[in-house]
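One protein chain omitted, others in place.
Our next item is chain A:
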Amino acid sequence: MEMALPGDPAQEGGGVSARPIYRFNGGVHPPEHKLESSGTPVVPGPLPAQLVLPLRQSIGNAAKPLVAVGERVLKGQSIAAADGSVSAALHAPTSGTVTAIEDRLVAHPSGLAETCIVIDSDGRDEWEARTRFDWRAAHDAGDGRAIRDYLRDMGVVGLGGAVFPSHLKLAGRDALDTLIINGAECEPYITCDDRLMRERAADLVAGIRIVRQLLNAREVLIGIEDNKPEAAAALRAAIDGADIEVAVVPTLYPSGGAKQLIKLLTNIEVPSGVRSTDLGVQCFNVATVYTIYRALEHAEPVISRIVTLTGNVARPGNVEALIGTPLSDLMAFAGEQTGTREHIYGGPMMGFALPGLTAGLTKAGNCIIATTPAAFPDKGREMPCIRCGECASACPAELQPMDLYWFSRSREFGRAQERNLFDCIECGACAYVCPSSIQLVDYYRFAKSEIWAAEASKKAADKARERHEFKQFREEREKREKAERLAARQAAAAKPATTADAAAAADDAEAKAAKIKAAMARAAERKAAGETGDTQATDAMDAEKRAKIAAAMEKAAARKAHLESLQGGEAPVAEAMDKAKAEKIRAAMEAAAQRKAARDAAKADTPAQAGEADAASTAMDDAKAAKIRAAMEAAAQRKAHRESLQAAVPVAEAAPAASALDPEKAERIRAAMQKRDEEKARLAAMSPEERAALDAERQARIDAAKARAAAKKESEQ
């Protein structure tokens, strides 16, 4: 293993460039196997009879289909739109008819089916009318957003394998220090970027200049491994200027990793959790830059890519294949030979075994390798880790793979995360060097997906909790409001009744007025509550809910449409029916919106509404109200009677009670009370000496009494 000090210019890149090349930690030298496929030019791929285009072609959201089954599409026509910002559009790679939008096997390690648009090509390969987007004008006008949106709608994603939507990487705020164009292509077997650089250097350089302009980059470096001298030479010839520098880096897997290439060329280490843009560096793959050029200068969406077909095939090489070409067609095109065990999608280090060849080519597919047991021998049996540390010295992310392995294996995900599991780029260097043949990366992938799943379910649970609490809150509020309404109604009914005696019979108008007042008070209260955030929360929830409702309904409609399209034949009828239903849904939604508007309006101008509402309720409850009034009148009469009785006696206030007592006794009590009062007054009037004398006298009396008692006791004994 190379053990140069970090930051030490280790080697001059490839002879010509004077640029110092730094080193990253670790790295391995797997057998390259590039010569098999790098010798022949890129050939156009077959025009398949049917194309299978998965809607998920990038990181983030899958695209949303824009076409219906049975629709004829032209080459380059947008068939699915980006869904949100982290997404990219999808286009018809050739002209033909959409025959299905259904779940098909996709090139994914899970072997699961995902929604795909299936197009039967008509063989005419007829382009849609295209108009060039004047990106230069947009750029001069400072409208970077328009350019980014255009690229998103052209379906431009990172073709290096990660398929990150490119428009997101162009959203720079300030000038960039260094723009790095990644032509390292470090994985064995893959040569698609190599051929692209050799054959289309001029277009590529034009693309690089565009990206540089968009990002306002000060310095542009093209990183190429030294095993591709022809590519480096071709680019140098095409550059013809000093604005772009070709930097040749030593061949060492994984120098094509973004962080590794950045370290190699600029000596900047991108720490965990930091984006390289924040450090003034941005990395683009050569194939991505090429598609940006095709999109901006030729209005060509991403409908094809160069893919390396190699391994157990008669004609290994690179093919410019349409996205969606069934992989079996590609393998047949390359002349697959018998004895293939499995097919690897991507390189041998980071790729995965395909679950089947019916899947369509995706934008991520840079290579398909047909493996044979001879070329890909079984990695011996997995043995226990001996903690030799080989993996740690090979890890380009400077991790401790054996620890990550240990914690992933024992499902201690938290501790694996603490040790920066998510910095692992799954390059496979550790597994490559492990003497115990441990499939380390499988453990990391397992741990990562478990952690993601746990996070997702936690998020879902939090949302459910919130919604549940909101529902409880809402129910409580409704209950409270109902109770208030009831109380107010009773109060309103009771008011005229209590004054019934005074104003013999309060007429209906008065009762109504009272009710209205109560309702107004109530409404005002509610409004006040609303101002403290109550209804605001509801409104926010409402907005969110409405969006969700719309989405759910759309989905329901789509589901139905899909179902009906499956039934086939009667498509127009189904469509009509569907339309009717959609109309109904829309009507329902409109009605709901109107209701809501009415409610809002009511909130805004409460008195009228409240009055109306109560008028209605009075009308309804007239009979009941009458009964209540009668009962109240009766009660009031009873009360009045009691009051009149009480009013007759106020003069002889305590008399009835006193009369019950014996007059003689009363006299005595009064006397005692008088005496006590006199005593008190005397004491208050006394001087301190007198009081002391009195106390002494009392004490003497007490003493005397005590003596007396003692004597008595003695005499008794």
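We take it that contacts are C-beta pairs under 8 Å (C-beta built on N, C-alpha and C of every residue); 3 or more make two chains touch, one makes a residue touch a chain; residues count from 1.
Heads up, the rule we're going with is that contacts and distances are computed from a predicted model.
Missing chain, UniProt name from the options "Zn-ribbon domain-containing OB-fold protein", "Sarcosine oxidase delta subunit", "Ion-translocating oxidoreductase complex subunit B" or "Transport permease protein": "Ion-translocating oxidoreductase complex subunit B". Note on the undisplayed chain: of the listed residues A:S272, A:Q337, A:S449 or A:Q490, the one touching it is A:S449. Within the full complex, the residue among A:E230, A:D243, A:E418 or A:D462 touching the omitted chain is A:D462. Remark: the residues of chain A touching the chain excluded from display are 56, 62, 106, 108-110, 112, 114, 381-382, 439, 442-443, 445-446, 448-450, 452-453, 456-457, 460-465, 467-468, 470-471, 545, 548-549, 551-553, 555-556, 560, 581, 584-585, 588, 591-592, 595.
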